[in-house]
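Missing here is one protein chain; the remaining ones are kept as they sit in the complex.
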Amino acid sequence: MRRYILTRILLGVITLIGVSIIVFVAARLSGDVARLMAPANASQEVLEAFRAKYGLDQPIPIQYFIFVRDALRGDFGTSIAFNRPVMEIVMGRIPATMELGFASFILGNLLGILLGIVSAIKRGTWLDWGSTTFSLFGQAIPGFWLAIMLMLIFSVTLHWLPTSGIGGIKHLILPVIATSWFTTAFVLRVTRSSMLDVLDSEYVKLARLKGNSEYKVIFKHALRNALIPVVTMAGMQLAMLIGGLAFTETVFSWPGIGILMVTSINALDYPMIQAITLIVSASVVLINLFVDLLFVVIDPRIKYE
Amino acid sequence: MKSGGVKTEISRGSLNRYRIEVARIGQWLTRLPFIPIICLLPLFVFGIFGPLLYLHDPHAPNLLIAMQSPAWMAGGNWAYPLGTDQVGRDLLTRLIEGARSSLIVAIFGVLFSGLLGIFLGILAGFAGGKTDNFIMRIVDTFMAIPQIFLMLIIAAALRRAGILGLTPIIIAIAISMWVPYARMVRGETLSLKQREFVALARVTGCSSRRIMLKHIFPGVINIIVVMATTQLGGAIMAEAGMSFLGVGVQPPNTAWGLMISESNKYITSGAWWIPTFAGILITITILGSNLLGDWLRDALDPRTRQAMKKIKRN
Partner (left out) sequence: MNNPDKPLLSVENLKTYFYTNAGIVKAVDGVSFYVRPGEALGLAGESGCGKSITCHSILRLLPKPAGRIVSGKILFEGVDLVTQPESRMRQWRGKEISMILQDPLMALNPVYTIGNQVAESFQLDKVARKSLQQKVIDVLKSVKIPSVEERLNTYPFQFSGGMRQRTCAAIAISRYPKLLIADEPTTSLDVTIQDQFIKLLKEIQQRHHMALILVTHDLGLVAESCDRVAIMYAGRIVETGSVLRVFENPAHPYTRALMQAIPRLGQKNKRLFQIEGEPPNPANLPPGCYFHPRCHQAMEHCKQEYPPEIPIQGDGYAACWRYHKEEA
């Protein structure tokens, strides 16, 4: 078992290294950053100074090495757009994103699992039809459009909720709905499908054969097996959620990492781009690791593989 | 049974045959997935026939009629059925124009991401061992980055580097959306590899490349078609998102996502029709592609047909 954990950790590290390479390369795809950032008629000296300041005059492999070395110490350099240390800015924005992200993740999963179970049990009823339709639309509606529609209806027309900014619960409602919509639909679909498979299985039949109450059949025998695919996808869910956050934060002017990422990309502020991507990917890797460990508890077959 | 004689028998026979043919075609028609097809019509019809369908000039501003409501509301006018935008251009015409960029991006995006993913998937599944491991690490890496981020970065960088038009978007999609293909194809390849016909091919001396092309590839075509159909919707969603955030389709071209972002500034004025109809079109297009993908999966999957047989036998 120890080997299992160590292997997983090693894989996580490799993944992060891969991410750092990808992001390092992608951010520099635009060619000479200095020429793009500086004003059009900047002289050679200005360009040289710019390059020196951001370490762009070094050969690429050295730049990468410096980047990794500093990143491990938590130093992601200076933001080109803000002219302040990247980490400082990012750290300042993380709480807001965590608030929105957490709330959306929890709401999305709880609601999705609940509706998924209920629609599987009550297959073919109105509830099932409703949930399935919701799931279909939930995955088809673009997050940013939903955000705008919600804003249009509840803020602009009805004036019930504010259009932007961070604050109390009132500010949280619309962004959370817009962000968790996709997660709910996704989790619902996976849970329902998994639950239907499990309910058809032989061991559930045996559980019924023994004379168990329907409650026990579902919550003791079926549920644990049905949730396995859902838990497996936690990392993937997180990645999708953060992607969705980029849009929601932009629409609602929520001061988090998502909107920071969008503006940084448009400004080609690559120290910022690198930092945010690495931090987000690290979170995804960590969640996956956590899930892998959780699996040792949930599914006994893992221990012995 | 006993009727006029031979002649009558023959004519009745051919009439019956005709009836059967018509009935069969009718049956086939009713089995077509109508809803998905209808949902995908706007994208394809507008995208392909766009300029022929314009009601007005999509580019010419006419500030006199700017921000006009849709025809069925007060202040509306049936010459401009869905209203006009902030500079007086007919919304419906703009929507029709916007379909084209989305269609091109979606088709090429799916094509390239598919090719890349399928290639890597078959390679990983077939070669196994270190190659498989290496490719799977790459897959893990790409899965750790939110798709949107990667697409935005690539599209923005390429655009800044001077690559114009729809190409940055297509490349961004190709690089960010190949993973699902690779994983699925790899899985299917692994299972196909175990099957006897592959062993048979080896025994008769086929090279690996030949086996991959002639035996494995046809086996994965079904699932590829299903995935490509669903990914079409994903590409539309991606392009809309990118256009919304400014790195996708650029003015003066238009796309549905771009129309939504442009209307953001005017949202407080209550001109709801601009973002609403664009968003509805995006949604039903994605919905159509998802539904069509599901239908294809059920129709093409021999296992589903087998499952139906199983119910009959037991």
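Order of writing sets the chain letters: A and B. Residues in each chain are counted from 1.
To be clear about the criterion, a residue touches a chain if its C-beta (ideal position, glycine included) is under 8 Å from a C-beta of that chain, and two chains touch if they have at least 3 such contacts.
Because the structure is a prediction, the values reported are computed rather than measured.
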| item | value |
| --- | --- |
| Hidden partner chain, touching residue among A:Asp57, A:Glu99, A:Asp197 or A:Asp299 | A:Asp299 |
| From A:Pro59, A:Gly167 or A:Gly211, residue that would touch the chain that is not displayed | A:Gly211 |
| Residues belonging to subunit A that touch the chain removed from view | 123-124, 200-203, 205-213, 221, 224-225, 298-301, 304 |
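The rule is short, and it goes like this: only the chains that are shown with their structure count from here on.
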| item | value |
| --- | --- |
| Separation of subunit A from subunit B, taking each centre as the mean of its C-alpha atoms, in whole Å | 24 |
| Interfacial residue positions of subunit A with respect to subunit B in the complex | 11, 14-16, 18-19, 22-23, 26-31, 36, 136-137, 139-145, 148-149, 151-152, 156-157, 163, 235-236, 239-240, 242-244, 246-247, 250-251, 261-262, 265-266, 268, 273, 276-277, 280-281, 284-285, 288 |
| Sites on subunit B touched by subunit A in the complex | 137-138, 140-150, 152-154, 156-162, 233, 237, 240-241, 244-247, 257, 260, 264, 267-268, 270, 272, 275-276, 278-279, 282-284, 286-287, 290-291 |
